[in-house]
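Yeah, one chain of the complex is gone here, protein chain that is, but the others are all in their spots.
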Amino acid sequence: SPSVKCISLVFSFQQIQFVEDKQEFSRFPTKTGRRSLSRSISQSSTDSYSSAASYTDSSDDETSPRDKTQVNSKGGTDFCVKNIKQAEFGRREIEIAEQDMSALISLRKRAQSEKPLAGAKIVGCTHITAQTAVLIETLVALGAQCRWTACNIYSTQNEVAAALTETGVAVFAWKGESEDDFWWCIDRCVTTEGWQPNMILDDGGDLTHWMYKKYPNVFKKIRGIVEESVTGVHRLYQLSKAGKLCVPAMNVNDSVTKQKFDNLYCCRESILDGLKRTTDVMFGGKQVVVCGYGEVGKGCCAALKALGAIVYVTEIDPICALQACMDGFRVVKLNEVIRLVDIIITCTGNKNVVTRDQLDRMKNGSIVCNMGHSNTEIDVASLRTPELTWERVRSQVDHVIWPDGKRVILLAEGRLLNLSCSTVPTFVLSITATTQALALIELYNAPEGRYKQDVYLLPKKMDEYVASLHLATFDAHLTELSDEQAKYLGLNKNGPFKPNYYRYKPRS
Amino acid sequence: SPSVKCISLVFSFQQIQFVEDKQEFSRFPTKTGRRSLSRSISQSSTDSYSSAASYTDSSDDETSPRDKTQVNSKGGTDFCVKNIKQAEFGRREIEIAEQDMSALISLRKRAQSEKPLAGAKIVGCTHITAQTAVLIETLVALGAQCRWTACNIYSTQNEVAAALTETGVAVFAWKGESEDDFWWCIDRCVTTEGWQPNMILDDGGDLTHWMYKKYPNVFKKIRGIVEESVTGVHRLYQLSKAGKLCVPAMNVNDSVTKQKFDNLYCCRESILDGLKRTTDVMFGGKQVVVCGYGEVGKGCCAALKALGAIVYVTEIDPICALQACMDGFRVVKLNEVIRLVDIIITCTGNKNVVTRDQLDRMKNGSIVCNMGHSNTEIDVASLRTPELTWERVRSQVDHVIWPDGKRVILLAEGRLLNLSCSTVPTFVLSITATTQALALIELYNAPEGRYKQDVYLLPKKMDEYVASLHLATFDAHLTELSDEQAKYLGLNKNGPFKPNYYRYKPRS
Amino acid sequence: SPSVKCISLVFSFQQIQFVEDKQEFSRFPTKTGRRSLSRSISQSSTDSYSSAASYTDSSDDETSPRDKTQVNSKGGTDFCVKNIKQAEFGRREIEIAEQDMSALISLRKRAQSEKPLAGAKIVGCTHITAQTAVLIETLVALGAQCRWTACNIYSTQNEVAAALTETGVAVFAWKGESEDDFWWCIDRCVTTEGWQPNMILDDGGDLTHWMYKKYPNVFKKIRGIVEESVTGVHRLYQLSKAGKLCVPAMNVNDSVTKQKFDNLYCCRESILDGLKRTTDVMFGGKQVVVCGYGEVGKGCCAALKALGAIVYVTEIDPICALQACMDGFRVVKLNEVIRLVDIIITCTGNKNVVTRDQLDRMKNGSIVCNMGHSNTEIDVASLRTPELTWERVRSQVDHVIWPDGKRVILLAEGRLLNLSCSTVPTFVLSITATTQALALIELYNAPEGRYKQDVYLLPKKMDEYVASLHLATFDAHLTELSDEQAKYLGLNKNGPFKPNYYRYKPRS
Partner (left out) sequence: SPSVKCISLVFSFQQIQFVEDKQEFSRFPTKTGRRSLSRSISQSSTDSYSSAASYTDSSDDETSPRDKTQVNSKGGTDFCVKNIKQAEFGRREIEIAEQDMSALISLRKRAQSEKPLAGAKIVGCTHITAQTAVLIETLVALGAQCRWTACNIYSTQNEVAAALTETGVAVFAWKGESEDDFWWCIDRCVTTEGWQPNMILDDGGDLTHWMYKKYPNVFKKIRGIVEESVTGVHRLYQLSKAGKLCVPAMNVNDSVTKQKFDNLYCCRESILDGLKRTTDVMFGGKQVVVCGYGEVGKGCCAALKALGAIVYVTEIDPICALQACMDGFRVVKLNEVIRLVDIIITCTGNKNVVTRDQLDRMKNGSIVCNMGHSNTEIDVASLRTPELTWERVRSQVDHVIWPDGKRVILLAEGRLLNLSCSTVPTFVLSITATTQALALIELYNAPEGRYKQDVYLLPKKMDEYVASLHLATFDAHLTELSDEQAKYLGLNKNGPFKPNYYRYKPRS
């Protein structure tokens, strides 16, 4: 199989430095100014986050984990989780997740004898979920030592943290940390007696920043950083621009595979799921306006149209607008349809796309939600005025009631619907996790000089390799080029099939 | 309207030189080795080409136009067409075409008072059709003088050539030229007493090459070349690489708008049309394999699935394969389904994708056709053996009959189905023509030094402007950014909305 | 508007007696033998039933309502609910439901001055939900007196029951009744001092049967029965066949509007919702087999195909099979794909469609669920053997684990997925409720002799009227026939537009 051959090639990618990416980045002066439609699960460390497995968290134990002494079954105490006794429940969750992460398991098996991460000491700061656990345990299987903390104070699955702890991973995380807890956990994770990290896996850049600031000498010795989020990548580019990035970093947020799945394919499903779980709305015949026709908007529009909704699109970009036309959507200004529509969905990355003035004109019973980047797309703040009554009817569902009795149904208070009211399929998380693992392997094994003190995109070939590992799930069979065909096309038979400078852009 | 504002901006684009594009190009040593899925209508100057209006061509006049003396109604004789008397019929065809080319008409009206092409002397070598006539007459309305010839010996609509001639454009072209005629026409077009061209609009590069070789001194004084085809662009890049391109050239083949329409949207319709017109096949329930899941393949798959066919996909690239999976297609090797399928469609840009061995195993009555780049995708040559009988059952439709009576239906002898058996919608040609017109305006008006002796991509902003001109057709209304939003996004309110280095790639 | 005119016509429908329906019915000797794909929410009085609003039911009060004395705010005590204090919460649920039941509200407003149900004394036995409450309050607004009980021991929304009670409706129902409670409630509902019912609205036939058996003299004086469920209709036909039905009854289960919504449109959405809520499965690329291509199967197939699944169909009926082909699905025997598929969905109305032998051959991690009629479609009983381990991973989700570790994910233990793991949209319930209200009005106001002691289908015109009342939700505008056109078509301008004998059949 072509995949097997690839694994040895992973370690010999050429360096490609994307000068123009940094330049582009410098145009955005602030973190909030970054236009992005990424569906990264890392928004910020304090966003609320819904987890499928949160039902096991109804513990009444109010003691802070920092005040407890816990010992795992091997006698270890180098961890801090909610309740080590939940380990067995967590193990079950991890096993279920493994079933949909066969690509990672397959990577684990293939590279296990080579131990490409032997000697790697990885500190990680990500959401701590069953899927992350599969990643961490894969890294361990490949030879790494891992210490882990959470990138979000709400998202930790306590039982999974317990299960990881039980197998010897030093986890410092629980659901419902205070901000002080958050930084305490990061600090405990980074440093411990007789152990210094040489690799970072980060989601949001908080861990990276903490090390850069507090432990500059440790930071300098890091061999590579793998960063997953838009925000974290942005912070790295800024550091690089300022000449302060002393470590090679890999931006895995912008890999083609991840982007397509995080945006188009995942949103195509989560828009339906998010709306249904919160409102039980029937899609057939509903009039919907989708603001923004990037990948996220395309996914939302396709799904809603397929289920019988009548969908309008708003766009600022004529090329995206023309695509919307050809895909069968009327392109309108929001004001043209605001009195008409049953549902508004924002997917722009922009701010104040839906204003108070427009909300005032919506129909009774209409639904407003956001699938875009931040919680500024809908001007929710403008709804917090005395004449409007807010009524929380379900978790994540507010009725905002006008003086005349009109109700507008606001979901997740304008935060990301797909993160707040839906779940990210394990398969999508598998793509992200596999990409992260490969990026760690690549950076850790790269020969001296291949990567400099800069931010790199995932080499095209590794992107293709991640995709190929996931084809087995669909029993999909790749065609291989004959020698003659490869020559005709000027390609290597094993790829890459696209040049390295090709990368995902939302508009295409 | 935003479009009105744009027109003045067209003349102040910054120079962007795409170094990496040229490098990529140099990897392909030969013309045939270029992998491309472009649906450009210029394949080569001798490809057969079906034209909707060819029904007016049943003239019995066998005299060569070169041997005739014709005078138009203004007494002019500087042209050579089949029959000047057909001008009225041609005018009707042009008027019909104008109805679907409102973007070009709109450009004509907007820029008419500015006359941005005043002084421009343009030699053109393209298909001569009603749609091209609308372009040429637009260029004239903007101030240019034009002389024109055909890039293909079969594709000229004689009555349109006559109509153009009647309005004073010097046209040298007719349907059914010999190769000698072809070069004679080019030569007559380029040179005439007291007139020297200063701009070239080419499709295929033959005119450019002829001038470069035969009239180097005239060529040097050209202010800009606009080239439409893959082949022509490739020849320009080679010239540039060899340091012999002494004129700035613009590659309009790779504009985002044109590519999306030529590939995804146009093929989505023409695959159905091409199959139906030739075979009257019912799509519902048919099993189809589409080889290649680039934009062309995506368009074919989407259309066939929508009409009830069961579609399989073959792919070499794991990222495209994963997209096919997510879009609901089984990804297989051709051999897995070869005995099963009713229809094979190739869209790869590769060669020998369907081999004789595979054709031997197809079902009786199955259809084989090509939507890809060249006529090498299906190994048609392998079918020209004594044991197989060919039976021409309709124009462009052959039954290839095996000794046991099995028939395989081969369309267009493996040439491009959409060009041979379908028509390109006027709307798509409008996008191409508008892009060409804007590129000519830009090159002709660019300040000294903006464009050097190199090949340029269409500036992003012009690409967006072409798109915006076509939105009116769909009564689509763009949303405009507020100042605050533009600042938040770091964008100019009038675009470009994507960076210049962003360009279309088949895979995304 | 045509709707306004219709209301007066409702009371003058001609009698249509459907002889052939009764004959057909007699072919099915037993209740379980009835082939039906109806998605009626009434399965049996003991089926588990998920309710969106059950979250308010976490009351710790363990006292049986029968042992409590409760008084509503008007001093009334003729009711028995869980907790009258929940009335305010219930009112909010009812108000929310009203927003999606505008057809019923519209009927309420239009007929309110006529009071077409003045004098009607209705006993009802249905699910007691917010949507039913809107129906009951409509009946009251039209002049009826109502007493109500639950047709299912689990499905009552206690707070809604409390709210109804508060407005004077005598409700006897709570969530979690014992069987003894169930019959006690019915009995209390039917009889009370100084009040005798003259109309019945039933769902399942239990109330009707109780009255028929226990209060034959009261039963004889009933003016009409409206029955909603397949089972209840079947029992009525049997009674009629046995010559014991002394009251006209109307079968509202088989109205065209209700059937299309309960089956095709509702299932199209609930299959996605049911699968997603229970398993978070990603649909893209999944291989699914749908057993049965009636309306339910058609809905499931369309939705899954639209979201990128690859769908196979099994069928026994060649006409349905041919439709599946034309709609783009491969028609296979289950055994051909059993090892291949990720998901099996049964929609047949048949039994043992998926056998233990087939379950043994399924892939690890595959999902099995039922959208059909009963819980016999999947041979769940065969999975309850010692060598298989059952693991309840979530509510309604069991992992059945084979000795080799293979897990098959069984949803709702093979009961109806859409009822167990999804919610029925309020809009669909609005159609049912409106149909019930119109049927009650018709039977109550019919002139002597129009309806005999038999079971009737809803007159076509009323079916059309229900549909027309729901068009406003979609801002849909009907075209009216001109006199000339009506004459040309031989139709009345106000309908019916189809003959009365036309009725919904799953296959068309």
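Think of it as A, B and C in the order they're written, each chain with its own count starting at 1.
In this text, contacts are C-beta pairs under 8 Å (C-beta built on N, C-alpha and C of every residue); 3 or more make two chains touch, one makes a residue touch a chain.
Keep in mind that what you see is a predicted model, and the values were worked out from it rather than measured.
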item	value
Selected from B:G204, B:G232 or B:G285 as touching the chain missing from the view	B:G285
Touching residue (missing chain; options C:C80, C:V256 or C:C301)	C:V256
Residue of A:L117, A:A249 or A:I310 touching the missing chain in the full complex	A:I310
Contact footprint on subunit C, counting only the chain that is left out	20, 24, 27-29, 32-33, 35, 256-257, 260-261, 265, 314-326, 330-334, 336, 349-352, 463-465, 467-468, 470-471, 474-482, 484-485, 488-491, 495, 497-499, 501-502, 504-505, 507-508
Contact footprint on subunit A, counting only the chain that is left out	284-285, 305, 307-310, 325-330
Residues of subunit B (touch criterion as defined above) contacting the omitted chain	52, 55, 92, 96, 99-100, 265-266, 268-269, 272-273, 276-277, 280-285, 287, 303, 306-308, 340, 364-365, 391, 393-394, 399, 407, 423, 425-428, 473-476
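By our rule, only the chains that are shown with their structure count from here on.
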item	value
Farthest-lying chain, centroid of Cα atoms versus that of subunit C	B
Subunit B onto subunit C, rotation angle from CA fit, given as a multiple of 5 degrees	180
Classification of the subunit A:subunit C interface as same or different, half of numbers criterion	same
Centrality ranking, top chain (CA atoms only)	A
Distance from subunit C to subunit A - Cα centre to Cα centre, in angstrom	41
Sites on subunit B at which at least two other chains make contact	325-326, 330
